[in-house]
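Input: one structure, supplied below.
Excluded from the complex is one protein chain; the other protein chains are retained at their positions.
Which chain is which? They are A, B, C, D, E, F and G, in the order written, and residues in each are numbered from 1.
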């Protein structure tokens, strides 16, 4: 923003722009400028940052078109979430894309190198939570993180979780994903010494109420360092984990 | 019931009672009889079974009066729950009573010997859950059970829970009491090989919603052998635990 | 666990294993060991204990594969819950299996003899609750219990319930299953002198809110000895009932 | 309404009123007329019908003033609900009034004779429901009904309810009042052959959620002939019961 | 019940039955007797009372079978609710049946004559509420009531409601059916001088929350004489209305 | 109403109508008259006011029939909301109609000229909110308003919103449409100096709970001048905005 | 904003300010400028616009201090909402203030003349809604509106509402305030031809759930032109009504 306004000011100073025109220029663009400034800054600092397309509610044509434009702007890697197998088949016919069916995620372009502080652990309570977990894990990987997957380590069988105590104790960030009673976040939060991002899932039935039970449970976690994102929001957790895992490189 | 109706039938047979009077006698009392029969049966088998007064909403005078009648009927031990310190002072002036302030429980008469199958473990997530836990523990003790108290062993500090793995693995019944995220029930349910009675408590704030979070969490427990009673219902858990712990002597 | 660690310790003592290798061995497996220890202990005591496969969300191939491995490990009886007719047809082609369509339950291998303390009564409020009830009943039977089925004995027609007063009064454990207003649990809890496991069902419409009404009703039961499991959780109730019905043989 | 408009029309016909004035007269009052018509009709048919003052949120002075006006209009009997002991003392100093403290109800003037079809049974699940029950019972009595009180006949002790089967089977209308699980309405609805008005109460704790549990339970009653009024609305139940109990005399 | 037990008692008196056999006979049947007694009494008083089959969740074969048995027992008129067009086609092939598609109601046998106190008004807020209304209206008609249908008279167009003020003022019972904001019940309750049965419907979207909004609105009605049944429960309302409309003939 | 009753009154005055017939005439129609009066008044003032058909739950035949009648009554423009593509095809075959597929809106007849005070801004948080927005925008246009569409200006990218600050600052009324967290209404309410009508949408997943999150958020808006309509109620917002935007011409 | 930035630009042009200083000046204040610009614009157009202090959670000293500063800035009229009697006494000692106890509203300075398009009607369902209504009415008056109060015209006694049909039909904006079932908004929305702002109140008990019932009811209103503000938000309704009532003078 500074640069653009400075250009205007200097044009005024040099008599190349009238005061009224300058006023109009400043009045019209400031917020857009701020916005672009932010995006540029963002991209300038960490090259290779992927762009993201939220695939739900978009046609394969729309997704392909957006991806095409991103590539034309020089984007290397594009992450497409909530991409149905049908749409994936169509998008895949037009772009070279890796489709991860379980996560409903498509990735166009190369995976960046992992350059974070440490490893991100993605843990799930059960096998039914894996789709959300893979969305989180792939999101983290595509943003340049090494990911350790610990699936099906729910609290009803603590020995499975404890067999991986080393990974948990040495993680940089942990994403704890669970439906039903959502106790995994508290247990991991009590063991680990790093930020824990809890993702409730809509897995379960009856009093699980579509993820509400796990959500409330996670919000009430008595362990420190735990915060929560929306039900089934694997992308949000993966993105935030990457942000935290790149703190030192800012 | 059988005995009473049999007496009537024999009186009819012997001509000592008219058919109409017999009819009236049978019609009037059957349900009351069934009720008493049940109580008698119950009491006959396990002598020393206490009677219970739910103190909430009763005046000290009412409680004293009920206790007096129970004693006159030959009751040895009387358990009074939800008894405020003020009411306890008044009742205590009229009956020899042990008052357990933290549990708001008063006990008149001697504690019975523990004659259950094994030990009942009463575990809590935090220190704020102790009033509910003590209501449960005292209820179990007054019904003839040995109780092991494991307080403040919540899942955010698993080492405290695991330091008592022996007690948990060898328990006959476990009462798991927790507010907030209520994860304790699932963790214990996953470790133990006995029935676990989960008691959500109203401890917590914000999204704890007065115990709702813990309640839903416990109902969704992925561990087998876990069932749930009402929020803060220490008495109900203690009573049921005693019932289960006396299964073999039935 | 004891045995395995003891073996390691003795190997160290005898110089057959270095301290570092011993450390690694103990560090790697302890929790898994504990887990297996628990399972072994469990299995050691009561031979014939079935393993359980939760069929929901698994393909017929996955279920068949898991069952195959279980059989190879020497498992006699395998219970598969939430098994759709389509999956059942496929699994049934590869394993000798009894499929109970109403309960969506498949059983591979022989039913064990009933060796519990007494009988487990499974009662339902209506005919629509029968699928949940059959899941509970078959789970109990496959774990070695004699089951008495009392279906459609809801409180709007108490005479049907009371016609079976003998079964209720002499039960070892009762599973009370009802949707809509869920009053059955309270009524049975008031009549019976044994643990009552209440299962709310999602039967009903409107203000039944998918089982919420029955769930709250059961949690608030004014009868002692009643506890609650998740909505439609027939398996959980059957498993817990079996646990309680085998208390004396522990 | 008819009479008043007819008067206007005749005045127009006779030239005693201009068309414009008539138009104004008709336009201004019609709804008020309808309202009064209704009240008059109502009162005309069943003499002795009391007026009701909802005491909550009114000062003793306001209540006294309203009562004074009602008496001046010739009202014999006045029912005041939700009247606190403090307000009752003040109102009682100015009017001859029977104050029923448990129900928070004051009655000025004589009780009418009972002239309904039959008896109204007011039943409660527990003793804590009695304040609501007394509001219902007194409301029914003051509207000319004979009331049978069956208190503390909750479903956890069916024998107490069944000891009064005669009253239930012969009632004209039954008001079933219960908190906690609210099962009483369904049980009575299943036994009785008359309209059952269910009143959930806010009695209970935890998952009773201030009467929500009982409310949902009653709405889901599987018994025919049951309808529900608001939580703790004893007056509404008593008024409706009286309406039904006077059906034949309309 | 009386008769049966009296027979037993006389057999005992006459020595035709042993005391033990008598005991067994009394103990086994009493509740069933009570149940049948009730049904008989019920049927004895008002001949022509239909039986009801709740069609939801039953196959066409099951429905046909039940209807067949009812007819063999001498039942003239049978009401089948929640009967899908497909099932209706099959049942209709085996029984002479009038199928009311909008209400999903089938009626086998003749309609009884209307013999109630007065007319039952069935009013709806909108046209989408008509299926519930027709279920209520047909239920009332099949139980011997004259029904006046006032459809689409919701409060957003009061003139349509007020055009039928005569019917409302002269009704014996009114069933007020509405979704969305459910205000119809209060408005009618304020106008009419008879019992009003409110039926919330699941009509609406968004904050209608499947009928919850209308349900709460109706429970909070400030008009006297209003009670509420479950969401979409047209049958319940029709049945209760008939019960009230036959009060004087009891 | 005035006119019709005046006619009656004058007929009475002139002796052309008896008092009784006049009474009947006034009694029978008044409310309908009021209704029509209102509609007429309404239509009289602003010619070209469209009529509206709510298409949901109506068949194409019904819609066509209603439209036909409206046209016969001289209606120029007819707005049909919630019109499915299938129904649109059928209606379109019988009437000349513009079908706006994204909004599920059909418009028969010409668009009126915009004659409001100023412009109505329709803003959405995301692209998924556009169907609701188009229903609002078309409703406003068909009622004679100039509409400015600002789509996808959600608060997570404020620069997009701020690029249109001029439109927002100069709007006459703003409709702010958003799902998920619904923050758009508050942000616009803080910027603008005109009435803001907030429309929560059911866009989102998990804790969006079908629009509940956005609804609560909008109701709690800390900005003045914001009010809320039902979830997804684009029509209601467009209609109210038009009403406000025509305030000065009343 | 324009003026301030123009001054800076001209200073740059004239060489009186360096480009860097200009950049700093523009960068530092823009948003504050925008904010003030908005307020100034606002105030410039309609002199006498009051400022508002939300009294809840502020001490009497804080309120007095804020009011003092406002007066020093030349503010004539200051509206203080949610002002407790205790705080009012203290504030009143330091400022000449009219305190409206029922509304908990204090007004410092003169009431402005009413200069709106028409009259604002404030209607309530009951007398308990009056505090909220007075907050709305006083807010409207202090913003320059003529207010007509129609209190206690709830739908259970429509004749009271209809006695004021003239006021309703001729209103410019109507604020409909009701607790319990909240039907008033729909009824008024159906009668009136102007924007209706619905305010749910927390009046009621039981299933009123603190205003939730009225809130949902109002959101589901089937009448067009109705929008809703937060529970008990009289100020918000009064402010928005004034905004709408001043549309033509903008």
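To be clear about the criterion, a contact is a pair of C-beta atoms (placed from the backbone, for glycine too) under 8 Å apart; a residue touches a chain by one contact, two chains touch by 3 or more.
Model, not experiment: these values are computed from the prediction.
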Problem set entry | Among the chains presented, those that the missing one touches | A, B, C, F, G
For this session: Check the options F:213, F:227 or F:245 and report the residue that touches the missing chain.
Result: F:213
Exercise. Which of these, F:87, F:140, F:183 or F:197, touches the one chain of the complex that we don't see?
Worked result: F:183
Seminar exercise, completed: Touch with the missing chain holds, among G:15, G:57 or G:74, for G:57
Seminar exercise, completed: Checked against the full complex, the residue among B:56, B:89 or B:165 that touches the missing chain is B:165
Problem set entry | Interface with the undisplayed chain - residues on subunit B | 127-128, 157-163, 165, 205-208
For this session: Go through subunit F and note every residue touching the omitted chain.
Result: 125-126, 154-158, 179-183, 185-187, 189-191, 204, 206-209, 212-214, 216-224
Exercise. Which parts of subunit C are in contact with the chain that was left out?
Worked result: 1-2, 5-6, 9-10, 12-13, 15, 19, 22-23, 26-27, 30
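Heads up, the rule we're going with is that only the chains that are shown with their structure count from here on.
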Exercise. So which has more C-beta pairs touching, D-E or D-G?
Worked result: D-E
Seminar exercise, completed: Note: subunit E sits from subunit C at a C-alpha centroid distance in Å of 39
Seminar exercise, completed: Expressed in whole Å, how far the mean CA point of subunit C lies from that of subunit D is 50
Exercise. How many Å are there between the centre of subunit A and the centre of subunit E, using C-alpha atoms for each centre?
Worked result: 55
Exercise. Which subunit F residues reach two or more other chains?
Worked result: 30, 34, 165, 215, 230-231
